[in-house]
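Quick one: structure below, then a few questions.
A single protein chain has been omitted from the complex, and every remaining protein chain is retained in its original position.
Just so it is clear, A, B, C and D label the chains in written order, and each chain counts residues from 1 on its own.
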Amino acid sequence: SDLKVGFLSTLSGGGAGLGVDIRDGFLLALGEAGADDVEVVVEDTQRKPEVAVQVADEFIQREEVDVLTGIVFSNIALAVVPSAVNQGKFYISPNAGPSQLAGRGCHENYFNVAWQNDAMHEAAGAHANDAGYESAFIMAPNYPAGQDGLTGFKRFYEGEVVSEVYTRLGQTDYAAEIAQIRASDADVAYFFLPGGMGISFLKQYADAGVDIPLIGPGFSFDQTILPAVGDAAAGVRNTSEWSPDLDTAANAAFVESFRAAYDRTPSMYAAQGYDAAQLLLSAMETADVSDADAFREALRAAEFESVRGAFRFAANQHPIQDIYVREVVERDGVWTNVVVGPSLQDHSDVYGADCDL
Amino acid sequence: MTTILFIEQVLNGLQFGVMLFLMAAGLTLVFGVMGLINLAHGALYMVGAFAAASVAAATGSFLLGLIASLAAAAMAGAIVEIVVIRRLYRRDHLDQVLATFALILIFSEGTRWLFGSFPLYLDIPEALSGPVTLPGGIDYPLYRLFIIAVGLAVAGFLFWLIARTRLGIRIRAGEADREMIAALGVDISKLYTLVFALGAALAGMAGALVGAIQSVEVGMGEPVLILAFVTIIIGGIGSIKGAFVGALLVGLIDTLGRTLLPIAFGTVMEASAATTVGSALASMLIYILMAGVLIARPQGLFGAAA
Amino acid sequence: MALLALEGIEAAYGASQALFGVDLALGAGEVVALMGRNGMGKTTTIRVACGMMPARAGRVTFEGRDITRWPAHRVARLGVGLVPEGRRCFAPLTVEENLLAAARPGPWDRASVAELFPRLAERRDQRAASLSGGEQQMLAIGRALMTNPRLLILDEATEGLAPVVRQEIWRAIARLKAETGLALLVVDKSLKELARVADRAVILERGRTVWQGGMADLGRDVTDRYLGV
Amino acid sequence: MTEPVLEIRKLSKSFGALRASRDINLTLLPGEIHALIGPNGAGKSTLIKQIAGNMAPDAGEIRFLGRDVTALDTVGRARMGLGRSFQISSVIAEFTVLQNVVLALQGARGTSYHLFRAVLKDREMTATARAAAGRVGLDDRLAVRAQDLSHGERRKLEIAMALALAPRAFLLDEPMAGMGAEGAAEMTRLLDRLRHEAPILLVEHDMDAVFSLADRISVLDYGEIIASGTVEEIRADPVVRRAYLGDDAEAI
Partner (left out) sequence: MRRETIINAGLAAGLLAIPLWAHVTGEIFTITLATRVAILALAAVGLNLALGLGGLVSFGHAAYFGLGGYAMGILAFHAQTYDPIFTWPFVFEGTKQMLVIWAVALVASGLAAALIGMLTLHTSGAYFIMATLAFGQMFYYLFVSWPKYGGEDGMAIYVRNDFPGLNTLDPIQLFVICYALLMAGLFVSWRIARSPFGLALQAARQNAERVETVGIRPFRIRLAAFVISGMITGLAGALMADLNRFVGPTMFSWHTSGEIMVLVILGGVARLYGPVAGAALFVLLEHWLGGVSDYWLAFVGALLLLVVLFARGGLIGSLAGREVAHD
């Protein structure tokens, strides 16, 4: 085969759903392209950075892969990526874009096809302005991505932040925070609570009968989560670079074939995995990986039709793309998102300024 | 912070405490009565939640889901007891810890294999959803009041069972000396299976009840487990009363710490830093409480001295 | 037919064998003294009889029924009450709870035990762990009586009791034997008192029955040889 | 008059309403065996526990070797040379007889924080331990684990461990319990010799042993010393006979 890919992701335990979706999207694209010149080795990182480092070592030292991809979480990416790209391997990020790797720590072999972490938060801030919310209550877990998230929101939000609350990572009960939201009398509550935390919060928020509207980044309203939240999320606005109903030809085909292959609606993660594979395939058409410089140029060109429409790389090899506002609706008995409109167009991150590529 | 908000937060703290107790009740029972440290309690909690979610989804009835959670968890508990735990009573805590640690892995991955990697949907029944207005003008979710009621009932039931019934006495006697209670004509194996299944059923029920306002997903039981341990350490070993008071204390301190500490820090430092530092400290508050209890009363607030 | 009979019992703790052939028979209403020096297998014999330990060879019967492989709780339910060596009271339970844990219907209840040991009644709500040694011994006896046994096995049941109490217990045993036809298997170091109540004696030496016969036949030569008195 | 090795002054201890020790005064003189008898629950073990340091008295003073040790803990008193046996056998179950005795020895010598010396290779230490085990007749059971010993043998091991401490006074709580006739006789001979090494405060319900050994007897009832005197005086005391001895007054 011409190209060997090491796919490492969280495939067991908590958070496995995201990794599984990325993998399924990725393999779907390869399958559709009939790419038998690409060999993929898949391994589980159990959501543990130490294990991921180990797996990466194995991919590089034993499997001698050319490209690594698959990681879901920022902290794992931070553990794996720097040393992998320093050893001359390519890394394509199908999810997670920590600021460190977009700014000073950017690298010529690191490509992000998803987003820089702040993108959705920034878009949410912009959306809050557009919607005319003059005061906001903002909340996130107390960890770096949470802190970055709120910073991102505040970067674009022009109204008043009445209260900024940090919850515990993995917290399950939000009664105290909900009481604070109710008492804050803000125009809007912005929250970033990925995974199960978001599910718990949304259910409890709906049950508490608070009438302050919510907005959030797409993570908390993803297809992996919505079925479990149900009508508690109905009508909530959220921001994402992709949506299943996004009106592009490539997307319609992708959603259909994903449904056919896996019998479920794809998530944002699946779409990103799909795009990561497409990026690789597009580069292979013009260059061989044995010529690293040429291959890098081919990647940079990003000559593929992204499921999210227009897509290109900024100088720091992170996306320049549109971020949309979506709304949660029930469609054909499935809770999902529909695009309401764009929030930010041709958006790229602020960290690129520190990157000297 | 207004007085009314403060009162509401105290209420939230108590509510969280009762919920903690509900989640820990089965653990406390099995631990206090059988001296068995069951790390897989969280897994049984998860089993209950998944059973409830899938049955509720299939039948549309929360009640049927709740019953299913009891049944599924009790059955899982009984099987686990007969196949695994039974062989471990004579062994030290170490073996129990490991075997139940192994069970966590098996249950988690087994559930993921059966139900997939995505969270399931489980919602509050119609009749219990939405807020009610309490005296003083506090809007409070009815379902949470319901959970408080169930928690209190469970606490009362357990206390009665263990302290007042012949069954409870015999189980405790068996804990002290299994061989001797058998020599007095009590079939302790059967009793233990029963207790373990009961503990599991309580875990399952808690999983279903709490699952309706939380995320029903693989691994949902783990945070519960650690909190329950802290609760038991504070309250005292083998004491239902201790576990109950411990749970209330943990709930109260955690909730109030979470809301008050950032405010307190805000008076001395810049707002954004205050929230991060305050929240970080708040997340350790219950451990600090635990350390304090260990220093002052190593056997816990209500534990009998060794 | 014997109430309890052991035939050719062998038993071992792991790799080390403790019993090599114990025979013992005890009729209804009979009092048998099980004797032997320290470590000769008395306690082990009792454990096998009660189903607390498996026999490696041999047979245990109760009223003719083979109970060799029965678990302890089933043997107990046949009416075998045990006062074990070393008391083994349920330490965290109160005196009252200790008694209740064992209770089965019959003439012995909390009131009659309290009558036998007034001391226990005084300490009713105290945890067994903090009882004095003698009080624990009384509790162990009371607890066995609460199961209303037909056969009561006493393994060093008077150890650590004050002389007056010991004498009281022996008198009670004599009375029980006479009035209720309770059968007893007794291990005790006081030959003098055993001689007063026991009908027959069985002597163990290195895990074997080496002598059995009527108490009256237990001569100086036998006791010198096997008991070192 | 010789200095007492152990002296107890006005010792009191209550458990709630129960007064387990009331104003107890007691001495132990060099070379003597002082027996402490009394009904079950009279407070004998409670007194021993207070002397050994397992339990703090409510009031009163304990002097050992001329020093006030009331504030000292068990370990401190053991180091000063107070050897104790338990009413219910308490040994290290998984250790062999030899290891048990060696443990006692190293406790007495304070060598327990030596991290890098092979303990059972220390000739002198094992020899001393063997000798102690030999004195209670456990020489041929040295390699047997304590949990595999019979009840009586375990009692002997208790004594051997107390012996190894080379104590300045012994506190023995029912050493004869469970010993069997032969064992009790043996133990009696042993204690008779031991008294020359260090005086013994002996709690025992075996009246044969007490009467043959004791130089002095104190009788405890309801936490109070109700009588104290020689064997003959005590045997003749009608109160003691009624409350405690019964027929055993006639023993021996």
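Just so we're on the same page, a contact is a pair of C-beta atoms (placed from the backbone, for glycine too) under 8 Å apart; a residue touches a chain by one contact, two chains touch by 3 or more.
What you are looking at is a predicted structure, and each value in this text was computed from that prediction instead of being measured.
A.B. asks: Please work out which displayed chains the absent chain touches and list them by label.
C.D. replies: When the entire complex is considered, the left-out chain reaches A, B, D.
A.B. asks: Can you work out which residue in D:Val102, D:Leu149, D:Met187 or D:Val240 touches the chain that's missing from view?
C.D. replies: Only one listed residue reaches the unshown chain, and that is D:Val102.
A.B. asks: In the full complex, which of A:Gly15, A:Pro98, A:Gly230 or A:Gly273 touches the chain missing from this view?
C.D. replies: In the full complex, the listed residue that touches the missing chain is A:Pro98.
A.B. asks: Could you tell me which of A:Asp36, A:Glu50 or A:Glu134 touches the chain that is not displayed?
C.D. replies: From the options A:Asp36, A:Glu50 or A:Glu134, the contact with the absent chain belongs to A:Glu50.
A.B. asks: Touching the absent chain: which residues on subunit A qualify?
C.D. replies: 11-13, 16, 20, 43-44, 46, 48-51, 53-55, 57-58, 61-62, 74-75, 78-79, 82-83, 86, 98, 100, 142-145, 147, 166, 168-169
A.B. asks: Touching residues of subunit B against the unshown chain: what are they?
C.D. replies: 31, 35, 37, 84, 87-88, 92-95, 97-99, 101-106, 108-110, 112-113, 226, 229-230, 232-233, 237, 276, 279-280, 283-284, 287, 290-291, 294-295, 298-300, 306
A.B. asks: Can you list, in ascending order, the subunit D residues touching the missing chain?
C.D. replies: Those residues of subunit D that touch the unshown chain are 52, 54, 74-75, 78-79, 84, 86, 90-96, 99, 102-104, 106-108, 110-121, 161, 164-165.
Assume only the chains that are shown with their structure count from here on.
A.B. asks: Identify the chains in contact with subunit A as well as subunit C, in label order.
C.D. replies: Shared contacts of subunit A and subunit C: B.
A.B. asks: Any idea whether B-C or C-D has more C-beta pairs in contact?
C.D. replies: C-D
A.B. asks: Centre to centre, by mean C-alpha position, how many angstrom separate subunit B and subunit D?
C.D. replies: Distance between chain centres, rounded to whole Å: 48 Å.
A.B. asks: Between subunit C and subunit D, what's the gap in Å when you average each chain's C-alpha atoms?
C.D. replies: Here the centre of subunit D sits 28 Å away from the centre of subunit C.
A.B. asks: When the centre of a chain is set as the mean of its C-alpha atoms, what distance in Å lies between subunit A and subunit D?
C.D. replies: 75
A.B. asks: Quick one: which residues in subunit A touch 2 or more of the other chains?
C.D. replies: Within subunit A, no residue touches at least two other chains.
A.B. asks: On subunit D, where are the residues touching two or more other chains?
C.D. replies: If we look for residues of subunit D contacting two or more partner chains, we find none.
A.B. asks: What graph shape do the protein chains here make by touch: line, ring, star, complete or other?
C.D. replies: Topology of the interface graph: linear, an open chain of contacts.
A.B. asks: For the complex, which residues does subunit B have touching subunit C?
C.D. replies: 166, 169-170, 172-173, 175-177, 179-188, 238, 304
A.B. asks: What residues on subunit A touch subunit B, complex-wise?
C.D. replies: Against subunit B, the touching part of subunit A is residues 12-14, 16-17, 20, 142, 147, 164-168, 170, 172-173, 175-177, 179-180, 182-183, 195-200, 203-204, 207-209, 224-225, 227-232.
A.B. asks: Looking at the complex, which residues from subunit C come into contact with subunit B?
C.D. replies: 50-52, 71-73, 76-77, 81-82, 84, 88, 90-93, 97-98, 100-104, 127, 143-144, 147
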